[in-house]
Structure formats: structure tokens, C-alpha cells
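Sending over a structure as C-alpha cells; questions will come in a sec.
For this view, one protein chain was removed and the others were kept in their places.
Which chain is which? They are A and B, in the order written, and residues in each are numbered from 1.
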Amino acid sequence: MGVLSFLFSSSLGRKLVMAVTGIALIAFLLVHCLINAMVLLNDGGQTFNEAARFMAENPFIRISEILLFVGFLLHIAQGLYLTFDNRKRRAAKYTGNPGNANSKWYSRSMGFLGTIILIFLVLHLKHFWVVSRFHAPHALGEITYANGDTMENLFLEMANVFTSPYAVIIYVLGCFSLAYHLLHGFASAFQTFGINHKSYTPIIASVGAAFSIIVPLIFAIIPVVMHFGIIK
Amino acid sequence: MKLDSKIPQGSVDTKWTQYKSSVSLVNPANKRSLHVIVVGTGLAGASAAATLAEMGYKVSAFCFQDSPRRAHSIAAQGGINAAKNYQNDGDSVYRLFYDTIKGGDYRAREANVHRLAEVSTNIIDQCVAQGVPFAREYGGTLSNRSFGGTQVQRTFYAAGQTGQQLLLGAYSALERQVGLGNVTMYSRHEMVEVVKIDGKARGIIARDLVSGKLERHFGHAVLLCTGGYGNVFYLSTNAMGSNVTAAWKAHRAGALFGNPCFTQIHPTCIPVSGHYQSKLTLMSESLRNDGRIWVPKKKDDNRQPNDIPEDERDYYLERRYPAFGNLVPRDIASRAAKERCDAGYGVGTTKMAVYLDFKYNMINKYGRTEASKRGIQNPSEDVLLELGKEIAKEKYGNLFDMYKQITAEDPYEVPMKIYPAVHYTMGGLWVDYELQTTVPGLYALGEANFSDHGANRLGASALMQGLADGYFIIPYTLGSYLSKEIHTKPISTDHEAFVEAEKKVSDRINQLMGIQGKRTVESYHRELGKIMWDKCGMARNEKGLKEAIDEIRALREDFYKNVRIPGSVDEFNPELDKAGRVADFLELGELMCWDALNRNESCGGHFREEYQTEEGEALRDDENFKNVFAWEYKENNQWELHKEELNYENIKIQQRSYK
Partner (left out) sequence: MNINLKVWRQRNQNSEGRFEEYKVQASPDMSFLEMFDVLNEQLIEDGNDPIAFDHDCREGICGMCSMVINGRPHGPKQGVTTCQLHMRSFSEGDTIVVEPWRANAFPVIKDLSVNRGAFDRIIASGGYVSVNTGNAVDANSILIPKEVADEAFEAATCIGCGACVSACKNASAMLFVGAKVTQLSMLPQGQPERQARVVAMVNQMDAEGFGACTNTGACAAECPKQIPLSVIANLNREYYKAKLNGK
């Protein structure tokens, strides 16, 4: 641990923790998003449910899930620490307001955006993760498809949750926060890793921007289309 | 008083080597118990403090700014000379020595200048080793450029920020010693008195500018590296805080002041724009590498510069000095600009400016080279100009930007307007070969001393001198004095000399604070500056100088009756700091006039209108004035003049010619 103690003691170490866990979370989002996108195939949730079963049963995924959880906790704890600690570094605040003249509002609001995402996350875990992992087996109800496969029907659980307009609004807001959080976070992680060069930084920035828009957009579409019954 | 310059015996090129081999040394154990005070942390001060600390001395360093890195050396733009001959253009130690003596119009000491030229090469090595990012060629070697008064390329540079890079190098060496505990740094401290015990300098009284408290500091020796006094003219290229106070206190404590009237007026500065003007901004001399100076041939020509055709322009430097052209020394370029403007050919709203025009060289020098590099056949003039602008941007981008920021005119499109301004003072505390003033144990380094530039300093030589004094000269010469001081135990600052000196300072401050008149310190400074510029500036005459002396005396008298200093003594009070400095300028100004009045000749930057050739060039009088004027302070602003004869054994004195 000696060599790595800087991750929790120095300003640059803490930043590295944010970046590493951030990238891990980005990878998770990508997988999550790909699976969710299967809902949009509009096949009564078959592909989606199959993917969900794979995720639930694959031992590699289950181990990764633990790592992911640790990553989440580190990202949240370190993020909150940095937000509050950084705020203390300027006891007397400015009166003049530069607006967005020297930085983007979402870059300055990562703590706030992250907190909204955290609140959303608690709700989200309660809706799906807790239900699928900790309820008695088959609590979700099962479905048997034409090919004879029987599996838990997570798709139906989604349809149930998204009948509530409040849930849809909360999910869409969560996705908005996520989009802006990513808009800063994606490129920022690379900067923290020390990857900054005039030839490839613009590429990172474009990929980051695309990711930050597309992924949350897909996430946000699903509650909406399910609520309005476009996907059944 | 007999002035002993302590110049070693032997031929000029062996003096320094022999001196170094024979000077007394201080052993390492003794160094640790010897304490040196360094006042000022510019190139000279920072390099001296760092080097002495590396050698093992205990050092206390003082600066009035908030950090040693702010010293005004930082603003030097163009470069630093060194006789490296990397360009294979015939440079040598002798040639740098010769150019400097000639450039100084034969009023500098041969031995000092030769030593300067000798150590110049070590300076570049040292700075590079510190990580100073000098400009490089593609092959990785160091790049050079030309400066005024020379025909070789020996100037090393880092874009237009050479002084900054060199100072940051010296500053980092200094901070390293601070970190190691060998230097104690006192920033926002101003030296306000020298403490003398048994005739030797033994410490200083410093004022903590934040708390206003007076502090006593003991040192076995005191080094003044406090820069020049150009701010006596109010408007100059010096920083707002640059002042003569430390040197002046030393002068009043017995150190002779050498050639106070030798002031350098720099030819390429941004002209004054209004009465509120607080300082003048230099445009580096390096611009004269590529800028051509001209005025319209017609008087009161109000056309835009780009509308004036080529044959109606007077490139007066190229016309008058074909051999050196736009690269004549500073004093000559300045006077020539003044001459044109006084004759009615000046440009701009005030008519006190000339053009510095880059278009010709952007097209013909850079544009053409760039075009052939890129294989562009028969490029049009517009294409060449665009290509040339790119190169100009690379070379002078920061200067052009600064010019545009200040004047709102774009020098890539229209010629710059420039006019001479006070820039540097060749005069300063008189020192011997060891850089010691006439007070034992009190030394002066860099611009604060008078020694190396004679009556006119060549461009890129100030940085060279500051670093030479600090890195390579004082570490040896100080040993000569301190080796005899190893038995001197640190003297308690309760010693009566310290008590007395502190009382003197606090009385002076209380006197100033007690006046509570009506006029601001600034207004006195401005008025003094105007007297100095009008009557002791680029051209001087007997009548004007006599008037100036009377006017300065009257102004000084009024100052002590009518100045208003707000706030109190025991707080951060920049107005009080300024008042002390202006009070000293009010005395120095008078001495400068006396010096100019007594020097009945013209030489270098000192131009007495009564002494000029038919062509209007400076007319020296080597019979009577081949000497240094060293002034001794007597009570109540009276001075006694001493003279140090200058001997030229290696350089034949002649009429300086750049034609």
C-alpha cells in the first residue's frame, strides 16, 4: 500500500482515483447502454432478457460487478471529499462573476451533477438491481419465449416501473445530469492521465462529446418509449 | 581622499587570471561563520546570493518586491552578449572588450571591461546548465542575433524575454539555497540605512514594508545589487518601484557616487500618450535588426505612413551612418531621433516620434527566404509580406502584441511609432576592481555600480554585467575582504551603531509623516522628472543645468513643507515607501546636474550642446575628461568631486565613428 498511499493523500493522487474509477464507470456505462439498447429491438424484451440472464449468470461479470461497486464507492467518496475540500480552499468568495468566460458550467458543477446522479442511482438500484439480485428467485416472474427458453422477465419490471410518469421524469433528469457529467468527465480523465497532445486531444474531445450525448440519450429514450407504449 | 581602483598589475588579458590565482581564500569552515547581506535580487543580487550561499557563506537577501523573481531584470527583452564566437564571425574576448569600451565612448575602465568579456562565456554555460531555454537552431545549437554597436552576432536570447529567463534561472538557484537553509530571504523589505562600525559596513537597517517595522541586520559584508536610478526622470522604462534609496543611503554613508549623469536614453520606446502616463515601455533593440527607422522628408507630413512613397522617406540612420545603419549604438540613435523631431520631421499626434518599419525586411529578408524554402516561384509582394509576417511573429510576436495592446495599432500592418526614453544608468556607486565601494565591506554590483559601460552601454550588456558580477566576480573578490574578517565575531544588533542608525531612520520617517501638507508624493516626482528630462536629459547645457539645480533645490524645500503622506507608519503604506524614494531622488537629481555641469564635454549618453562636432556628433575632451567623476557626499547636499584617471593601454582612443 505504501507506494499507492498517494492515491488518498495527495491532490494529484486523489485526482487519479477519480480518473481511473471514472473510466471504469464509463466502460460500465457502455456495456449497460448496449444491453439496454436491446429493448429498442421491440421483440417483447426477449433479447434484452437473454442478455440480462447472461449478465446475471456469468461469473466473470459477477466478479466485475464487485469491482464496479468498489469503483462507484471510491468515485463517490473521493468526489465528495474533493468537492468539499476544494470549496474550503477559498474561504472568501468572489463578488464579481465571470460567468462562463473561462470555463464551462458543467465543468464547475461536477459535484452537483454527480450528486444528482447519485440520488438517481439509489432509486435506480432499488428499481432493478435490488429486485433482480436479492429478491427470492423468480420473484420477478418468468417468461417463456417461442424457442422454449424460460427466464426472469426484467423487461416486464421495466415496463411496470415506467408506467409512473414521475419515474420517467426522474430517469430523464438523471440522464441529463449524466450527459453533462460525462461531457466534462470523459475528456478530463484523459487529461488527468497526462494524455494531452495537440494531435489527439481534439479526437478525445470529439469522442467524449459523442459518447456523452449518445449514451445518455439511449438511456433516456427507453423510459419514454416504454411509458408511451411505443415499445411493448 | 585618494581613489584606489586596485587594478592588478600585468597585461590586461592576464590580470583577472592572476588576480584569481593570488587572491586570499576563506576556508570552508570559516565561510560558515561569515554572514553576507545582499540587497536586491535581480540578476546581480540573485546570482551573488545563490553563489555565495553555494560556497558556504551565510546569506541574508532582501528585496522590496513581494518575491525575488519580480526584480526589474525580468523585463530585459533582447538578449545577453557573450564572446562565444559560435557564429564563426570573428568574435573574440578582445572584440567584445573593444566594442564595449568603444561603445562606452572611452569612459570605462579597461581592466574591468576585459574581465567582463572574459567571464561572458561562462555565463552562457552556467545559464544553460540551469535550464534557461535560450533560442536554438534546428541542429540543437544555440542561436544568436545582432545588437547595436557591434558587427558580430554574439547576442544569446530567449524570444523577447531573455531577462525573464535569465532571472528565473538565477532566482531558482537562489530559491534552491533558500530551501537548503543557506539563504534567508526577506521580501517586501527595503534597505533604508547602512550601519557602519569602525568605518566598515557591518549591516543594514531594513524596513518591513508590510508591518512598517524597522529591523536591524548584521553582516560581515553588505552587497548592494539594487539596480539603477532612471526613475529620477519619473518617466522611464524602469519598474515603478525601481529606486536609488539603498545606493543613496550608501552614498550618504561615505560611498562615492561615480558618473551620476551618465544616463542611457533608449531609442526605441513607445511614445508618451498623456499626462497620466506612469511609465514608458521599451521595444527591444533587437527590433532594429529588422526594423528600419525613418521620418518623412517633408516637414509636418500628415499622411498615413503607408501612403508615403519610398522616395519621400528619410531613413536618416542609414543615411548618416551607412556602416552600422539602424544598428548604431543607443545614444547615437536616440540623439538622431531627437534631432529629426526637433527639426520638425516628427510624426504622430505629438510630433515626438519616428517610424520603426518592418515591412521592407518582412518582404525582402524573411518573405523571400521563406518563399524559396517553400518553393514558391515568383511570389507577389503580398505573398512575400504574408510569409514575412509569419517569421516576424515567431521572432518578435510578444513585442508586437505588447505594442498593439498599448497603442491599439497593429505593427504587422503599420510602422511602429517610437521615441527615446530613459532606460539605464551607467553611473552608480563608485567601485574598485573588487566591486568594493569606498566604504570597506560595502560592495555594489550590477547596474548599481558605475564600472563597465562608460558613458554609454551597448545593448545586451546589462544582463551580461549583472550576472558576471554576481556569479563570477564577487565570489572571488569578496574573499579578499572576508579572509581578513574571519576573526570578527557576529556583532550584536544592540550595538550602538545599530541603535543610532535605526533612530536616524525612524526620525526621517517621522519627519516625512509629520509634514501633512497638501501635495501628493507623485506630483513631486512628476515635477522632478520633468526638470530632469528637460534640462538633464538627452541634451544638456550649462544654463539649463544651473536652472535645474535651483529648481530642484526649491522643489526639495517645498517637498519637506508640503508633501502629504496618508496612512500611518506601522502598516502597509506604499505612499510612505514612495515618499522615501522620492526624497532621495530629489537629492540625486541635483548631484546629476552638478556632474553634467562639471563635465565640459560630450561623451556617449552625456551630450552637452556646447560640445559637438559640426555634424552634431558628441565631441569628447580626452585631455581633461578621460576620467571618472566620483562624488563624495558632504553635509547638507554639498559634494566634493574626486577624479579617477582612466588609462587606455590596449585600445587606441579615437573619435567614435559608426559611419
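Here is the rule we use: a contact is a pair of C-beta atoms (placed from the backbone, for glycine too) under 8 Å apart; a residue touches a chain by one contact, two chains touch by 3 or more.
Every value quoted in this text rests on a predicted model; they were computed, and no experiment measured them.
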Contacts of the hidden chain among displayed chains: A, B
Candidate in contact with the missing chain, chosen from B:Met185, B:Val347, B:Ile552 or B:Val628: B:Met185
Identified contact with the non-displayed chain, of A:Asn42, A:Asn58, A:Asn86 or A:Thr150: A:Asn86
Selected from A:Phe54, A:Phe69, A:Trp129 or A:Phe193 as touching the chain missing from the view: A:Phe193
For chain B, the residues touching the chain missing from this view: 47, 50-51, 54, 65-72, 74-75, 84, 86, 122, 124-142, 158-159, 161, 163-165, 168, 171-173, 175-176, 178-179, 185, 187, 210, 239-241, 273-274, 276-279, 281-282, 401-402, 405-406, 408, 471-472, 475, 518, 520, 522-523, 564, 566-567, 571-575
Where the unshown chain meets chain A, residue by residue: 3, 6, 10-16, 82, 85-99, 101-104, 107-108, 110, 184, 187-188, 191-198, 201
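In this section, only the chains that are shown with their structure count from here on.
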Distance between the centres, which are taken as Cα means, of chain B and chain A, whole angstrom: 62
